[in-house]
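As you look at this complex, bear in mind that one protein chain is not there, while each of the others sits in place.
Going in written order, the chains are labelled A and B, and every chain counts its residues from 1.
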Amino acid sequence: MFQRIDPGAAPGLRLDFEGRTISAEAGDTVAAALLAAGVGWFRETPVGNRARGPYCMMGVCFDCLVEIDGVPNRQACMVTVADGMRVRRQHGARDSA
Amino acid sequence: MSAWDAIVIGAGPAGLAAASVLAERGANALLIDEQPAPGGQIYRGIEQLAATRPGLLAVLGPDYAHGADLVQRFRASGAAYLPGSTVWQVTPEREVWLSGAGRSARHDAKAILLATGAMERPVPVPGWTLPGVMTAGAVQILLKSSGLRADAPLVLAGSGPLLYLLAQQCLAAGARLSAILDTTSAANERAALAHLPAAVVGGGLPYLRKGLQLRKAIAKGGVKWVRHVTKLRIEGTDAATAITFESKGRTERLPAALVALHEGVIPAQQMTRALGLDHSWDAVAQCFRPAVDAWGNSAIPGILVAGDSAGIGGARAAEHAGRLAGLEILRHLGRIDGAARDRLAASDRRGLAAHLAVRPFLDRLYAPPPDILRPADEVTICRCEEITAGAVRAVVAQGCQGPNQAKSFLRCGMGPCQGRLCGPTVTSVIAGALARPEAEVGYFRIRPPLKPVTLGELADMDAVE
Partner (left out) sequence: MRAAGATATFDAAVIGGGLVGGAIAWGLARAGAATALIDEGDVAFRAARGNFGLVWVQSKGDNRPEYAHWTRRSAELWPGLAASLADETGVDVGLAQPGGLHFCLSEAEMEARGALINRMHNQSGGIGARLLSRAEVQDMVPGLGPEVRGASYSPADGHASPLYLLRALHAGLIGRGGRYLPGRTVERIEPAPGSFTIVCGAERFVSAKLVIAAGLGSRRLAPMAGLDMPVDPLRGQIMVTERMQRFLDMPTVFIRQTAEGSVMVGDSHEDVGFDNGTTPAVLQDIARRSVATFPALADKQIVRAWGALRVMTPDGFPIYEQSARFPGAFAATCHSGVTLAGAHALALAPAIAAGALPPALDSFASDRFHVSAD
């Protein structure tokens, strides 16, 4: 869906998304990295179990919620990637534990 | 807990300009922003881009590059800066509660400037919640911050300067832009002409010229540009696959894996509303704006608003307004007197007027279509709680008088976005259903926390009296 205009312009990083390694570049938000890796949907809604992806990319819509390093419901567009981050889709309501 | 002369919230052009002038003139100023780097949304990523992808500056255009000057001046000013920090409460007593790195803290100030900018107007068309559908600003952010361009068919739909700017940037970046579906109506085009003379005389010529240049560049790019589009509808089951629309009396369908929607921007109003400021309805721009005077003073002493969050004026206007607010705060602090303030403000006052001259023309030309403000019953208007326009109309038919009752009956506005995306539409839908003006219908009651904050952070925070 999205490709880098200038691959390698920023240092490369690696994330784990749902068990597979994806590439990112320093300065990416998690949302940008996922989109760049072809991940179109990030979560299923708690109300209607519908697939959602990022909409606003600026922290307003709360549709890009994912689990990052074990913490659920994080806005992927507001988190800068760090090497080795583990990202999972958010399936409905978060855990209560 | 820390005490400041002035706290500026928001590191876009208004905030950067205000913080710079405050610190340059010796005030103890703090700039707080959610993002990890300065620039707000309009100049997002400017520092990193200059360092890592300077070639993109040409793609993004000279207006974006101007942000580098603003940021440099801010960095040199000596103002304190808290990036990556989310303000979740501002009180009329000028206490600011923020969350950063998992901890909440309180900062007090003698004066506070709210410069939280704008958000994209929600564009509730059928299918707008599907993955692959984003705002034009979102696609632009991907370009600015990560050097990403669309490589699946991208359709731009809506109207407004940002849409055409994005189109040109996409072409310059080599993105797969397949069409622009322009919802600007013929009626608005005609009505806007009346505002053209004043726009030209007042100093808006550069904007008009820029607009024409954009159009030329887009036309040269050979992109399919459909005018006077209505009845947008995005199709797909779990992701966007196509977009349909009406133009010239015919329905057309285009394949689209990516759709960028845009119907202008509106002031971000959560913070101003949580403070209890009065808001008036701008009937041309079709949005609420907080009541402030020519310096940005609100009705609460020591609390000012500047930039797009006070009313849409664009980045350059925001910069001038930010400096004006900064000077006013310096006067309020007793660092300069009124005469000095006026003298120092003269060029920004002129600059602000010049950059605002084109607004009536643009606001009229790009006024949002009625079915965006008041969508059909089937359209989801609260994305978080998945509530349709029809559900809101149904409770209105049973006597619900306004958005707060609708919220309590339906849960629209109770999700994580705290009513940001549905608030404008809920108000407009109720206004239409009751045949009352938006100003009378009102808006959601907005209360802290302005962004979600954990119970643990609340339990642990310091300096609570």
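Definition applied: contacts are C-beta pairs under 8 Å (C-beta built on N, C-alpha and C of every residue); 3 or more make two chains touch, one makes a residue touch a chain.
Small disclaimer: the values here were computed from a predicted structure and weren't measured.
Asker: In the intact complex, which of the depicted chains does the undisplayed chain touch?
Answerer: Even though it is not drawn, that chain still touches A, B.
Asker: Given that one chain is not shown, which residue among B:Val71, B:Ala111, B:Val292 or B:Val453 touches it?
Answerer: B:Val453
Asker: Write the list of subunit A residues that the hidden chain touches.
Answerer: Contacting residues on subunit A, toward the hidden partner: 46, 71, 73, 93-97.
Asker: Given the full complex, what residues of subunit B touch the hidden partner chain?
Answerer: 89, 97, 106, 395, 398-405, 408-409, 411, 414-416, 418, 441-442, 445, 447-449, 452-456, 458-459, 461, 464-465
Here, only the chains that are shown with their structure count from here on.
Asker: Over in the complex, which subunit A residues touch subunit B? Could you list them?
Answerer: 1-6, 9-10, 25-29, 32-33, 35-36, 40-42, 45, 47-48, 50-63, 65, 73, 77-78, 80
Asker: In the complex formed with subunit A, which residues of subunit B make contact?
Answerer: 34, 36, 41, 45, 48, 52-53, 55-56, 59, 119-120, 129-135, 137-138, 141-143, 145-152, 173-174, 238-239, 257-258, 268, 383-386, 415-417, 420-421, 451
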